[in-house]
Structure formats: C-alpha cells, structure tokens
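Note that one protein chain is taken out, while the other chains of the complex remain in position.
Let's turn to chain A:
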Amino acid sequence: MASARTFRKGVDLVAARSSALHAPRASIGSTLLRRELSSAVRAAPRTPSARLTARVAVPQVKTQAVRYASSSSEPLAKTQLYDLHEAHGAKMVPFAGYSMPLQYADLSHVESHMWTREKASLFDVSHMVQHHLSGPGAMNLLMKVTPSSLDKLAPNTSTLSCLLEVGTGGIVDDTVITRRGEDSFYFVTNAGRRTEDLAFLQAEIEAYRAEHGADSIKWDILEDRALVALQGPKAASVLQPLINASSAASTDLSTLYFGNCRELYLTLPDGSATPHPLLISRTGYTGEDGFEISIPTSGAPNLPEQVVNLFLTDKDTVRLAGLAARDSLRLEAGMCLYGHDISTAQTPPDAALGWVVGRDRRDPATANFNGASVILSQLASPKSLTQRRIGLSVEKGPPAREGAVVVDLADPANPVQVGVVTSGLPSPSLGGQNIAMAYVKNGLHKKGTQLGVQVRKKVLKASVVGMPWVESKFHRPS
C-alpha cells in the first residue's frame, strides 16, 4: 500500500506542488521482488474471489473449488503449470494471489530477456483472468465499459482496450478483447485486478440485465483454461510444425497476423491431436512476434503441461521465462503495467492511450462509454490534461525506478518536482541504459525535453523520448 500511496501522491504532485524532493523515498529501491510483489501487496486486502463469484453467482467456476486472492495469510493459488515450474528450478514468488515463476534455474534474468529477443521464450500467464461474454447485449455492454469500436472489429480479431470507471473514465484495467463471433467476445484481464474487475463487470452486467432481461448477457470466467505466451523471433517457426492438419481453420501461421486468432489443434508426441483445439492469438507483451495460447483443460488436466513440453523440446530455441524477463521486455516495448503505469487515477488520454478510443466513438452527441464526457474533452483539448505518460532515457548511473521524482532543472539550484517515475530499469537490450516511464506535467511531455530524475542523493539528467525503446516486431500483412 505504501508504494501505491506514493504513486498517487506523485501523480497529485504533478498537478500541484513541488515540495517532495526531500520526502521519505519509501518506494525507491524497496525489495528484490518489488515489481513482482507489488501488485499483490498494493491491492486492497482481498476476500477470496470464490466468495465474490459465489455472491455474484455469475461465472461458472468449474474447476478450482476455491481460488484465493492475495491476502498474505492465505495460501497462494497455483496455475496448472506449477509442477512444471518447480521441475525447471523456478524461483516462485507470490504475484496477484498466485505462486508464479520469477525466473528459472537455467538462465539469469538478463539472459532470459535476451533469449526472448533472439530466440523464443515460453511464459505461463495462466494467472490472468480469461472471460467469455456472449448474448444479444454483449457488444453493447462492452461498448459501454470500454471506448473501443468493437462493432467494427472483424471476427477473430482483437484490440487492446481499457475498462473505464463510471463518470471519471479512470482506467479500471487494461484488457485485450477478441471478437469471436457476432455476439461473442473473449477477453483477458489482469490477475492483480481480479477482485476489482469482477465486481466492476458484475455491477455493469446486472444493470444491463435489469434493463434488457436476464438472458441479454451470458458471462463466463474460463477457469478451465490455462494461458501461455510463446514470444520471440523464433515463435512462429517453433509453433508451425506442431499444428495438426485436422484443424478446421487454416494451419498456415504466416496468414495469422498480429491481432488475429484461430482455433487450432496441435500434434502430441504420439501423433494424436490435442483433445481440444487451442485458441491461438498472435499477440503478446514483449514487443516480439509471438502468440498467446489459451489451453482448455476440461477432461484433459495435463494438456497445458503437454503443450508446454512440445514447445520445450528444442532447448536451443525455446526456454521458459518468468515475471522478471516479462517486466523488462514489456517496459522496453513501451507497454504499461497496470497498478504501476496506469490506474484509476488516469484516463486513457492521460496515459497516452487515447488511441484506444475508437474514431467513431468521439462524437460527444452519441458517445455513451463510461467517462465519455471527460475523455472526449481531453482528446479535443489536450492542453487540458494535467499529466502525461512519457518515456525517459536517463544518463548513466543508478537506475531510476518506480517512485523516483522527476524534476525540472531549469533552475538547477532549485529543482522543482514535475513528475514521478512509474516503471524504470537498466534496459538489457540497450546494454544497461537506464530507461523509465513517468508521468510529468503537461507541457513537459514533448520529445527532447530535458528533465532530471532524483535517485537517492543524485539528480540524473533525463530526456523525454518516444516509446518503445526497442522497436516492436509484430507480424503484420506486408
């Protein structure tokens, strides 16, 4: 909670005053596992989500009887791949109520990061929450809670979006939404926001049903699915030969572009096809080409492990990677981590995510998504924004991390706080160059602006740069 408070305080300071240069720097440094732990730590004390789901009685919880959230006194949940992680010498850490791999015995954090950039890595992201929403009201509901033009989304394509708070337009969570059919959507939300997201969606869905009937929307949380991400330049060449010819959809991955998905079977070592098709989406959180693969487990509890072992057959190409590499990869790719770089204290335009607002959803006369009046006026008049998410490249020295204060050095003798770092580390791909995401006062967000970042007793020079730091290599139609 301390760092959450610091973050909020920092954001307020961006808008307001300048004092905090000498304030206690509770969040600088903190723990070895800070990033990994913090989303669990900073979330409000949670009740077991099973209780929530029981109360709301919506999601069909099929497998795990009780799935605990992240109160420290409660046992951590395990993903379907927990035993496999242990067998590969993973350092397991608590993350969002789950015991998750931070890194594995075979590669250091930096080695694993570079492996992903050069070859391919397999990440277990089964802690994330997979949803299915269908029925005649599904699209209307999703277009109320997000600003995306989901009606323009072709079947089996996806978009990054944000769940928005009623009234304020603050970001409740970021999510990738895939249209599976006319009235059918698959979307994935953050594990660290499970409790908040479920409560938020439940309230929205109940309100919709009250008006349009109980059958207008069907909502399932897909507890009987694992989720893994295969990421890196070799991802497609690893996956392609494993696709089973019996798949109904095209088995040619070269025509599965970034943002597309397909249901495909894989071939198991005995030559048989997987008992279920896997939902394979060309997307990821590393900036590399790659896939997120949703694996059904009903009647086949070992399927996730079987599938992962297929990928791991060639140890010279694919290795397991954990949360440590995932965090440094996504930061280099300029991607936000919820609870750090975005929160309910920001709207999409604050967070430089204005592009998630669909072009045809910007007419104030018709826009009906949560927070539309706030967000549309920000888009129409960017000068009204009080804070801006930016990238910083910071001079050689100690890394500027979350919580570090950003200062204006116009008068070096009297540095004035103008922002706060929300994520930062020495970039493994850039030879250890210090990079950081930060919020700064509007007007100081332009590329090339020279600022300072205070790290312990030092003020380091920093310049505002465009993101990403490492160019994304998504597979797009040429």
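One rule holds for everything that comes next: a contact is a pair of C-beta atoms (placed from the backbone, for glycine too) under 8 Å apart; a residue touches a chain by one contact, two chains touch by 3 or more; residues count from 1.
Criterion: contacts and distances are computed from a predicted model.
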Chain not displayed: protein name in its UniProt record ("Bardet-Biedl syndrome 10", "Small ribosomal subunit protein uS7 domain-containing protein", "Beta-Casp domain-containing protein" or "Glycine cleavage system H protein"): "Glycine cleavage system H protein"
Residue in contact with the excluded chain [from A:E196, A:D289 or A:D327]: A:D327
Options A:K78, A:H109, A:R180 or A:R209, residue touching the unrepresented chain: A:H109
Contacting the left-out chain in the complete assembly, out of A:P94, A:G259 or A:G371: A:P94
Hidden partner chain, touching residue among A:P277, A:G334, A:P428 or A:G452: A:P428
Residues of chain A in contact with the chain not shown: 22-26, 28-37, 86, 89-94, 102-103, 105, 108-110, 113, 324, 327-328, 397-399, 401, 425-426, 428, 432, 456-457
